[in-house]
Structure formats: structure tokens, C-alpha cells
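One protein chain omitted, others in place.
So that you can tell them apart, the chains are marked A and B in the order they are listed, and the count of residues begins at 1 in each.
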Amino acid sequence: MALLTVDGLEAQYGWIKVLHGLHFVVEEGGITTILGANGAGKTTTLRAVCGMVKTSGAITFDGRRIDGAATETLVRLGIAHVPEGRGTFVNLTVEENLRLGAYARRERVRLADDFARVYRYFPVLSERRRQLAGTLSGGEQQMLAVARGLMLRPRLLLLDEPSLGLAPMVVREIFRIVRTINKEEGVSVLLVEQNALLALNLADQAYLMETGQVVRSAPAAELQKDDAIRRAYLGY
Amino acid sequence: MRRFPTLPVALALLVVAAMLPFVMTGFRLFQFTQVFIYAIALLGLNILTGFNGQISLGHGAFYAVGAYTSAIMIDHWNVPFVLTLPVAGVLCLVVGFLFGIPALRLEGLYLALATFALALAIPQILKYFEHWTGGSQGIVLSKPDPPVFLRAADARVHLTPDQWLYFLTLAVLVVLFVLASNLLAGRTGRAIVAIRDNAIAAQAMGVNSALYKSLTFGVSAAYTGIAGALSAGAVAYVAPDTFNVFLSITLLVGIVIGGLASIPGALFGAFFIQFVPNWAQEISKAAPWAIYGIFLIVFMYVMPRGIAGSLRLAWARLGRARAGTPTGA
Partner (left out) sequence: MEIFFQQVVSGLATGGIYGSLALALVMIYQATDVVNYAQGEMAMFSTYLAWTMINAGLPYWLTFFATLVIAFVGGLVIERVIIRPVENAPILTIVIVCIGLLVILNSVAGWIYSYIQKPFPSPFSERPVRIGTVVFGAHDIGAIGVTLVVLAFLYVFFRFTTLGLAMRAAAQNPSSSRLCGIRVGWMLALGWGLAAMVGAVAGMMVAPKVFLDPNMMAGILIYAFASATLGGFTSPGGAVLGGLIVGVFENLVGTYVPFIGTELKLTVALALILIVLVVKPSGLFGRAAVHRV
């Protein structure tokens, strides 16, 4: 069953149109990845889903149309966006960052359970819980950003280029945790990545974007074996 | 986007301006002279704040220095009025440059605070040096007479002191505006704006940021100082309390309403700060400043980038409508 359906999505910054009619689907409980080079419009796509850019076209989440809705409303529906560059609150502590992740939850919040859950996935955050987020390393901040997203108990987790600027070992660790979260909690994931190798390893379904349009859509495993893709995006 | 026909429009306005003193008299004429004086002062402030990004809440201080320089030279040494103008300009250039040096360390809010403190202190300082400045009483001057060839009984053209002052101010305005226009259009102007937009990048590209910023401060002060000197002649009186913090705030209001980083903006702003308080008075005798405040707020809603900014936007939209939008969006 499709959790998120995007149909004919267009987006623009001022006079410049960046997305020219996108179609893609995120299956419930699955991991979908959008690949593409710099400037393809991947980040814009996530921002469009989150209501941060002016769009036209249909975005359907869990059966209801959400295009045009404000970001704050979408968060309350269970969409957690881990932005490009992590977006941590650098002058707040790790614990405060996590607490903010749960801010949007309507129901009576049992924060202690959520903290325990998140610290289980990311033990290093537990060690640093009272430190200012700005003093964490890049990898730790990325973990914090993902953890913050998880505090929402989201239905859909949007990850924007989580590998950017991080050491390969750290990135692999984060991706491993994302897979675990997806398996254990059934959180659907929409992953935007430049690192096609890692993304295709993780995802079930993949879309390839070029200058604002989807040019290929296939199960990830299929794209991994495709020669043309290999040469263009994996470099060998 | 077609270039705005600046030169023909400016020349046309100049012709109109030259004819005004012969149809207007007395107070009205004085008001227009004051508008030109403000325009020069505002251009000075705009060069610093609009083009170079250094916020000054204290330009009233340079206005005061210019005014008092002129007044003291006339009162103590009988210097002809016209000669006091370049002296005021050079003095303020130096003072402004010197002030610009410590100001290099201050950014945004902190520079605004420092200049604000300066503006507040000026009346006190002026009152303190009584021997020169006449203390709280100030200095009373007589209105400068036109030069002999314009006032003698057998002169071909007769100008009253008011008319003379008007033309003198207009001439100074034209010269200073053209100078600024050339300065800002060339390499110097690009360097100044580059510093505003990204000082680090500008420095990395070889722009001597410190030198340019201090020089800009100096030039800005010089312009405002000359305006102050002209006002000493126009008003024929200088007193410490006329140069209080309110003047500095009025100048800031003038450049934002007129349009930051815009030369014609200085003129628009000058009209605003000269005439709108009077209109406010006419609308409400009881609370005129409340009306003025409402004017300010509404103006900022409708034209957040000032009059010049809105005109630029309108001109651009016109251009796009005629050409057809490129992306068809």
C-alpha cells in the first residue's frame, strides 16, 4: 500500500522552475530512494513534500491530499524531515534537541520510553545527552538529527543527503541503523542521496532524477546490476 | 530590461527646479531649499548605510559639525558663506574617516549602538565648548547675501537671499549627486557594495576592506557635513538642541523610506521627512506624531524597500510584461 504518492509535482523558487512534474511512490513500510547528481532537484523534492516550497501537483499522504499544507501541520501528521546539513539546534543540549522532536505529538507523551528507544539506537547520544549539540562531531550530529526525527514516532522519515560530509564508516553505521528502524518499527523511509552505492544497498525502490524529472524507476536491486547506472553514478 | 532613461528625466527635473524660485516665495521656497539640503545629507548616509552596509544612527553629529563649522567661521572670522562649505566638507571627511577606524571592529547592531551614543552625546558636547559654540544659546547668523553680481542695483539678474540660497543649494546638490553617481558606478562603487554583501569574499578578492570602509565613512560624513553647513545658512541659526538624536533618527527614516542604495532615493526621502510631518500636523493637531508614525508603518508595509525600491520593482515588472516571462511560469 502506498503511504506517500506524488503525482505531477512541480516546484519553483521565484521565477525558476525546479521540478517539472514528478511521479513517485513510497510504499508503506518500505525504503524508497531518490538518486541524482547535484542540481537534479532532490532536496527540493523533499522540501516540497514538507510544504517548504511553493508547489503545484498532487501529494497524497495516507490517503489525504497534503499539497499546500504548512510544514508544522505535516509534522503533526507524522512526517519527520531530517534536513540537509542536519539542522540541529546547536545552542541547545542533545536532550533538549530530542525533546523538541517529540513536540508535535498530540497524544499524552511518554518521553522516557522514547528517550530509551532512541538511546538504544544511538548510544553515543546517551553519553552526550547534556552536551550542547554544537559540540558534537558531524557524525554525531547526523545521528542526533535522525534521532530527533524518530522522537516524533513518525510514519514517514525523510532523509536528505545524510552522508554529506561524513566519514564512510560513520555513514555505514547510520544507514545500518536506518535499516534496523525500518525493520523493527515499520517506519517508511524516503531517502535522498548522492551516494548511490549506499542508497541502493539500503533501499527497496529507487528513482533516478535528472534536472527536475524522474528518468528511471525500478527496484533498487535491478538498478544495482544495471551497467549504465553503474558507469554514470557508481563510477565503475 | 530596458534601462531607465535617467539622464533625460534628471535634466527635465533640473529645469523644473530652476524655475521654481520664480513662482514660489518665502516659506515654500525655504522648504524646498531644506528638501535639497536633506537630500544631500541623506545621500551621504545612504552611501554609508545603503551601499556599504554600515548602519549609522548618528549622522546628525556630522550634520552638526558641518553646521557649526560654517557658523563659527562666519561668526568669528567673517568668512564668506560659500567658502565655509568646502571647509566643512573636508573637516567632516577627516572626522568621518577617523571615526570610521574604530568603527571597523563593529558590526550591525554594535555600530548602530555606538553611533546612537554619539548622536545622544552631541548636544552635550556642543554646550560644553561654550566659547566656540555659544553654548545653549547657539549662534545667530544673518542670511547669506547673494554675490555682488546678482544683487547690485545694476545687475542683470536680481536674486533675493532666499533665491540665492536655493540656487546655491541646488548647484551643490547637482555636483554632489553627479560625483556620487560616478563614484558608485565605477570600481570604487562595486568594491563598496561588495563589502556590504560579503566582506570576507571581497577581502579575499583583494579589496582593502578596512581602507574602503573608513573612506566611505569619511565621504559619507563629508556629504552630510556640507548639508549641515548649507542649513546653517538657510536657517541662519545653530543651536545644540536642534542637532539632537531625533535628527539622526529622521535621517535614517529618510533613507529607508526613500530607498536604500539608491541615489534618487535620497531625494524621495528628503521630500518625505520635510513634508510629511507638516501633513501630519494638518490631519491632527492633537497627536500629529501619531499620524506620522502611522505614515511610517503604512509606508513600510506598502513599500518595504522604500520608494526607490518599489519604483525599481515596478519598472522591472513592466519590462518583464513587455518582453514576456522567460520561463513561462
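The criterion applied here is as follows: a residue touches a chain if its C-beta (ideal position, glycine included) is under 8 Å from a C-beta of that chain, and two chains touch if they have at least 3 such contacts.
Model, not experiment: these values are computed from the prediction.
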item: Sole contact to the chain not displayed, among B:Ala114, B:Ile195, B:Ala229 or B:Leu247; value: B:Ala114
item: For chain B, residues in touch with the removed chain; value: 49, 55, 102, 105-110, 112-114, 116-118, 120-121, 124, 200-201, 249, 252-253, 256-257, 260, 286-290, 292-297, 299-301, 304-305
item: Positions on chain A where the hidden chain makes contact; value: 50, 52, 71-72, 75-76, 80-81, 83, 87-92, 96, 99-101, 103-104, 148, 152
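We take it that only the chains that are shown with their structure count from here on.
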item: Where chain A and chain B are represented by their mean Cα positions, the distance between them in whole Å; value: 53
